[in-house]
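Up next, chain A:
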Amino acid sequence: MVEVNLWSGLKAFTDGQEKVEIDAKNVGEVLRGLVQAYPGLEPAIEAGVSVAVDGRIVASSLTEPVSETSEVYLIQRLRGG
Partner candidate 1 sequence: MAPDGHGTNGFKVVGTRPNRPDGVDKVTGRAKFGADAAAPGMLHAAIVRSPHAHAKILKIDSAKAEAMKGVKAVVTRADFAEGLTGENWNILENVMASDTALYDGHAVAAVAASTPLAARDAAKLIEVEYELLPHVTDVDKAMGSGAPVIRTGAADKSVPEGMHPNVVRYHESGHGDVEKGFAEADLVLEDSFKTEATHQGYIEPHACLAQLGPDGKGEVWCCTQGHFNVQKVCAALVGTDASQLRVTPSEIGGGFGGKTVVFIEPVALALSRKANRPVKLVMSRSEVFRATGPTASTSMDIKIGMTRDGKITAAQGVFRLQGGAFPGAPMEFTAMCAFAPYALENVHQVGYDVMSNRPKQAAYRAPGSPMAAFAVESVVDQLCNELDLDPIEVRLKNASKEGTKASFGPKFDRIGLVETLEAAKAHPHHKAPLAEGQGRGISCGFWFNHGGETAVSLALSEDGTVSLSVGTPDIGGSRASMGQMAAEELGIPYEKIRTTVADTATLGYNEISHGSRVTYASGLATIQAARDTVQKLCARAAAKWGIDEDAVVWEDGCAKPSGPNAGEFEPLPLARIARSMGRTGGPIVGHFEATPEGAGVSFATHIVDAEVDKETGQTKVVRYTVVQDAGKAIHPTYVEGQFQGGAAQGIGWALNEEYIYGEDGRLQNSLFLDYRIPVASDLPMIDTVIVEVPNPGHPYGVRGVGETSICPPLAAIANAVSNAAGVRLKELPMSPPRILAALAAQADG
Partner candidate 2 sequence: MTMIHVTTTVNGDEVEFLCDPRETLLDVLRDRLALTGAKEGCGTGDCGACSVTVDDRLVCSCLMLGAEAEGKSIGTIEGMADGEALHPLQEKFIEYAALQCGVCTPGVLVATEALLKKNPDPTETEVRYWLAGNLCRCTGYDKIIRAVLDTAADLRKAS
């Protein structure tokens, strides 16, 4: 299981939890697992999220690997100017 940290605005959709455990081997599985466990997260994830894995911000790639020891944070999808 991978511990996924959410931004606190998402607590409303995860029964108040800011950290949830998801069975996943890559970023895509993290996102899919989150939606399965907490369907209320789907709009936010559909709107676009990035995932920080061990401090590296994965903006869009679903294939980036995660492991049980990874530090995983959901953050809002990056855009730039």
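Rule of thumb we're sticking to: a contact is a pair of C-beta atoms (placed from the backbone, for glycine too) under 8 Å apart; a residue touches a chain by one contact, two chains touch by 3 or more; residues count from 1.
The candidate set was assembled so that all candidates are chains of the complex that A comes from, given by their letters.
Note that this is a predicted model, so its numbers are computed, not measured.
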Single touching candidate for chain A, where 1 or 2 all sit in one complex: 1
Taking the complex as given, what residues does chain A use to touch candidate 1? 5, 7-10, 12-13, 40, 43-44, 47, 52, 54-61, 64, 71, 73, 75-76, 78-81
